[in-house]
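Omission of a single protein chain aside, the complex is shown with its protein chains in their original locations.
First chain written, first letter: the chains are A, B and C, and each begins at residue 1.
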Amino acid sequence: MTTIETVAAESDGHGAREAAHGSAGPPGPHGYSKDKDSHLKRLRRIEGQIRGLQRMVEEDVYCIDILTQVSASTKALQSFALQLLQEHLRHCVAHAAEKGGPEIDAKIEEATAAIARLLRT
Amino acid sequence: MTTIETVAAESDGHGAREAAHGSAGPPGPHGYSKDKDSHLKRLRRIEGQIRGLQRMVEEDVYCIDILTQVSASTKALQSFALQLLQEHLRHCVAHAAEKGGPEIDAKIEEATAAIARLLRT
Amino acid sequence: MTTIETVAAESDGHGAREAAHGSAGPPGPHGYSKDKDSHLKRLRRIEGQIRGLQRMVEEDVYCIDILTQVSASTKALQSFALQLLQEHLRHCVAHAAEKGGPEIDAKIEEATAAIARLLRT
Partner (left out) sequence: MTTIETVAAESDGHGAREAAHGSAGPPGPHGYSKDKDSHLKRLRRIEGQIRGLQRMVEEDVYCIDILTQVSASTKALQSFALQLLQEHLRHCVAHAAEKGGPEIDAKIEEATAAIARLLRT
């Protein structure tokens, strides 16, 4: 999976930078906070793609080329979702499992429902 | 299909406004030009959703809620793609079919490849 | 698009065989009939994959490996859908466009709704 590999690579780079700077701030409550910068960079790139689509429509670019760009933006959004999901499973779900108790089942049901929503779009 | 009905409704409203104002400008070369305003409005709404995602990440919103918003944005992008595709089939593909000749096969192959890209994302 | 190329290659082979044997029977009403053999072969392969999934479940194969096989079967189904759609656009939609009249709009709306259903699954 290229996506996952990219994610891993980015996380590593990020971790290295954090270590160098020594202060990524206190970790947020949901695990993904330490990857905030990487998430925001990704989302800003997607925002740029959406603005690119607006320019294409304004300039009467050929429909098929616009559709190709829509496919790329959708793929980028799903890639972001997968990165977020992986961190969620690692932090929230794995944390609930370590703690034990009934919370883990609710967490896994919630995650599966989120995956179902991603699949159905 | 709600999507398609929405699309039809928006196009009608748009057509009515065009007729009332009497000046939509010359139709662009790819058929979708007369729906430009509706396309741009849609894309600006999606751009707003992506900026909303950035705020959610900045404010440490719970991962699952971010994933739900990603699903909504992906759905909005695919809805836009379907509207564009429908106009493309209506204008470019149907036009090629009316003209006759070999161009129609190339057009249909191109449209099918675009649909395949949308499905694979 | 590999899919589309495969489709084209299969159709060619099929057409050649038909020509050689001189009797594919009268063409069916929906255009895809001349590719019937290729469709049925594809569907029988998918049926075999589904039976393979049953064996995997019976033999307690590792979940992730079953999921990989589900992805392959889903991809094969969508590939079949794309081939069918391409023939539909070529025959039914293009035919309606050549005839002229209002039927073409209904045909294109119907095809777009079918594509929307494929995307939403």
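Following the convention adopted for this analysis, a contact is a pair of C-beta atoms (placed from the backbone, for glycine too) under 8 Å apart; a residue touches a chain by one contact, two chains touch by 3 or more.
The structure displayed is predicted, hence computed values, not measured ones.
Asker: List the chain C residues touching the unshown chain?
Answerer: Missing-chain contacts on chain C: residues 28-33, 36, 39-40, 43-44, 46-47, 50-51, 53-54, 57-58, 60-64, 66-68, 70-71, 73-75, 77-78, 80-81, 84-85, 87-88, 92, 110-111, 114, 117-118, 120-121.
Asker: Spell out, residue by residue, where the missing chain touches chain A.
Answerer: So the residues of chain A touching the unseen chain are 1, 3-4, 8, 78, 82, 85-86, 89-90, 93-95, 97-98, 100, 104-105, 108-109, 111-113, 115-116, 118-119.
Quick note on the criterion: only the chains that are shown with their structure count from here on.
Asker: How many angstrom lie between the CA centroids of chain A and chain B, rounded to a whole number?
Answerer: Taking the mean C-alpha position of each chain, the two centres sit 24 Å apart.
Asker: Provide the C-alpha centroid distance between chain A and chain C, rounded to the nearest whole angstrom.
Answerer: About 33 Å separates the centre of chain A from that of chain C.
Asker: Chain A: which residues touch two or more other chains?
Answerer: Where chain A meets two or more other chains at a single residue, that happens at 120-121.
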